[in-house]
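Let me give you the structure first, and then I'll get to my questions.
Entry: chain A
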Amino acid sequence: MLSIKNLNKTYHTEEGDEVAALSDINLDVADKEFVCFIGPSGCGKTTLLRITAGLEKPDSGTLTVNNVPITGPGPDRGMVFQEYSLFPWRTVLKNVTFSLELKKIPKREREKISREFLELVGLSKFADSYPHELSGGMKQRVAIARALVNDPDLLLMDEPFGAVDAQTRNRLQHELLNIWEKKKKTVLFITHSVDEAVFLADTVVVFTARPGRIKEVISIDLPRPRERTSFEANAFREHLLATLGAEIQAAID
Partner candidate 1 sequence: MIIQPLKIIAAILITGIILVSGCTSTPVQNGDEPTGLTELRFGYQPSTHQIAYMAADAKGWWLEDLEPYGITSTKDYLFPTGAPEMLAMLAGEIDVAYVGSTPPLSAIDQGLEAKIVAGVQTQGSDIVLANDLPYESPQDLVGLKIATFPPGTLQDTVLRKWLLDNDIDPKEDLSIISMTSSGAAKTALASGNVDAIFLPHPHPTVAESEGYGKVVVQSGEMWADHACCVVLVSQKLIDEHPEIVEQIIRTHIKATQYIIDNPDEAARIFSNKITAVPYDVSSQSIQDWDGEWVSDPNIELATALEYAKVQYDLGYTDKLLTQDDLFDLSFYNKVIAEMDEE
Partner candidate 2 sequence: MVQSMDIRRRILEITSIASAIIIWEIIARIINKKYILPSFTEVVTAFLELVSGGELYRDILTSLNFFAIGMGVAIAVGIPLGIMMGWFKTIDKAVDPIIEMIRPIPPLAWIPFAILWFGLTQYAAGFVIFVGAVFPILVNTYTGFRNTPRVLVESGKVLGCIKNRDLIFRIALPAALPSIATGVRVGMGVGWMCVVAAEMFGVSTYGIGWKIWHWNDLHHMDMVLTYMLVLGLIALVIDRLFRYIVQEWWLKWQTGVVV
C-alpha cells in the first residue's frame, strides 16, 4: 500500500548547519496494516510522517501510496498531529465538516456525515462546543474524526495520545482500535510508549538514533483483542525495550 524506497532527508538550518534526519529508509506497509514507529527522540519519526503526508519533500528516494508517487498533501492521507490542531474558531462539528466543505458537499449532507464520525469517537454531545471547551483527549478524538471524515486510505498519527493521562490514553487506544477495525484503514502511528506499540501494532518499526535508520521491524502477531499483561505481550515489550535502550543510550552518547 505504502512503499518507501531509499529515502534520505537532511535539514538545512537557518544558521547554515546541516541536520541529517533520515538516512536510507526502506519500508513497505500492507493495506489495513497498523504500524507503530518507535525510536529515540529526534531520530526523524515525525519527519518521515510529514514526508508521507506531503508536508515535506525528501532529498532523495521515492514514496508511493497505492503506486502513486507522493507530491504533496492529498485526500488519500489523513493526519493527526502531536500538538492540538483543531481550528479554534470552529465548533467541533464545523471542524469535522471542514474537508467536506472544501469538497463542496451540501451542508446538510456534510453535517450528517460528520455527526456519524463524532458518534464514532463518542463526542456527539459536544458538536456545538468550541475546542477550548474540550479536554486534551477530547480534542484528539475530534482531530481523529476530522481526519477520518475525509475517508483517507492512510491515517498518519504523530503521538496523538502523548499529552493525555494514562487512563484516558488506555481508553483512547481501545477506541482507536475499534475505529480501525470498523473503518479498516492503514495506520502509521508514532509513539514513545512500548506498551502502546505492543497493544496497537501489527508491525513495530524501531528507529536508530539520528540520523534515523530503520533498525528493526517486528511483527506483533498477537490475536486481538489483546491482553496488555499477557505473557507474550511482555516478551515483546522486553525485546523492544532492550533494542530501544541501546539506541537511546546511543542518542545520549
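On the choice of candidates, all candidates are chains of the complex that A comes from, given by their letters.
By our rule, a contact is a pair of C-beta atoms (placed from the backbone, for glycine too) under 8 Å apart; a residue touches a chain by one contact, two chains touch by 3 or more; residues count from 1.
Just so you know, these numbers come straight off a predicted model, no measurement behind them.
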item	value
Interface partner of chain A in the complex, by touch - 1 or 2	2
For the chain A and candidate 2 complex, residues of the former touching the latter	53-55, 72-75, 77-79, 81, 83-91, 98-99, 102-103, 130-132, 146-147, 150
